[in-house]
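All protein chains but one are shown at their positions in the complex.
What follows is chain A.
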Amino acid sequence: MKQFSKLISAIEITNKTNAKIDALVEYFRTAPEKDKLWLIALFTGKRPSRPVKTALMKQWCMEITELPEWLFLESYSTVGDLGETIALLLPNPTHHIDITLSEWMTELKQLKPKSDEEKKEFVLQAWSGLNQQERLIFNKLIGGSFRIGVSKKTLVNALAKLTGIDANQLMHSIIGSWEVDKISFEDLILGKHINYDNSKPYPFCLAYALEKDITELGEPNDWIVEQKWDGIRGQIVKRNDEIFIWSRGEELVTQQFPELVEAMSNFQDDFVIDGEILAIKDSAVLLFNDLQKRLNRKNVTKKLLEEVPIGFYAYDLLEYNGEDIRNKPFSERRQVLELLFGLVSLPSHIKLSHLVQFKQWEELYAIRENSRSVNSEGLMLKQKASPYHTGRKKGDWWKWKVDPLTIDAVMIYAQKGSGRRSSKYTDYTFAVKKDDALVTVAKAYSGLTDKEITEISKWVNKNAIEKFGPVRTVKPELVFEIAFEGIALSNRHKSGVALRFPRIARWRKDKPVDEIDTIESVKELITAF
């Protein structure tokens, strides 16, 4: 595991994607065949199920260290990660076990059906034979997630750098269906188990934020205007009876949205469509908040399918029956898209993106202002003659978002993410009034200057009430204007509302606490928009 441990250290120590890629390439160049496959499996979520419960691991660690539970928990709250806490608390190793990653994985697989006593013996043996970093990795291999800043995209880019194979093809290969024991590394990356010709997506065409007055865009008649839906931009690729869904992050997300796959199989034709993946219920677009419940799930349950049904609004057609039509004008592509959608009957939540009808630019102001009422982020303006560009290009497409909503709230907690050296409190929790008390409405991190953060940190030090754990409860005195993109009712939040993208707009030193918003005034924003 030395090699794998070295890789993890190298990845963790840097925040530069290129350095991570280099470390991965180095690993792929030198690691044993099976280890490479396991690495890909682990980093893409193809992990075997957890053989040992976390509660047991915690218990064993407390037994070994003879620490009281409260002190274990205090340590855990400082570290923020159970596997890491255990790795740090355990005494120094007494010997060194040096077996490969794949050997560990095999042993862990065999551990699953065994008794708790046998598991304990195995885990304790491993703990006493691994150094701190290896122990952490071992704990991660057992369960939990390998969140160390390597996305599928980074992994794929490393493989692309190593092999020269197209990154999207590699994405398809590693996401595709394969098993560590049944494929060679070479066959996997060459994509022997997939047919990339069928899944290949196009680079997305992206828009810049509108930076001039809308009336300066020229003839209104040269433009097509749509809502800027707030979901996940996606390409649906259908070729030779296979369907693939790519997210804008160039990840294959096909399995996450079975209802889209099912609906698209109604078509006879082959195509590549660009559009927005949205949560849609009773013909209304739900908030991004709701859509999030459907993302990155290993299994989509029936209950979830009913609760948050997924729909798709089609924006553009890039390929039609094998022909790349991206260089045709947008108006023409849209026409073909309309024809295509006319051919089959589709469920109501899968449809063409609605075009905003207007004659004068001025008419759009009111429509844009009203965007929030349909859960859209604003408007998209596209030149009728525009090709489907590769990437971001100025001039042909513009996004015109609505201004954020704001409330005034008071800071009640401050956190500095456990004893970091810079000693600044940077993460804050805010509350509004609810009757005579306060209720939490948002957490926000960004938006203040370093100088303000320093000033607030000093204030927090003097005004902290709570002393256990990494969070400081402070006197409710500092008022901030919080900006956010959307608001929704939520059962998961104590206040009953969830804000989307909350951030600090400014520190309202001028505002006394009794003038902050109430939960009622906050909730009015839901009905108002």
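Going forward, contacts are C-beta pairs under 8 Å (C-beta built on N, C-alpha and C of every residue); 3 or more make two chains touch, one makes a residue touch a chain; residues count from 1.
Here is the rule we go by: contacts and distances are computed from a predicted model.
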Missing chain, UniProt name, options "DNA polymerase Y family protein", "Leucine-binding protein domain-containing protein", "Putative mRNA 3-end processing factor" or "ABC transporter permease": which is it? "Putative mRNA 3-end processing factor"
Any idea which of A:Leu89, A:Ile183, A:Val261 or A:Ile367 touches the chain not displayed? A:Leu89
Quick one: say which of A:Thr78, A:Ser128, A:Asn198 or A:Ser490 touches the chain that got left out. A:Thr78
Of A:Val25, A:Leu67 or A:Ile165, which residue touches the hidden chain? A:Leu67
Touching the absent chain: which residues on chain A qualify? 12-15, 19, 65, 67-68, 70-71, 74-75, 78-81, 84-85, 88-89, 149, 417-423, 457-458, 461, 467-468
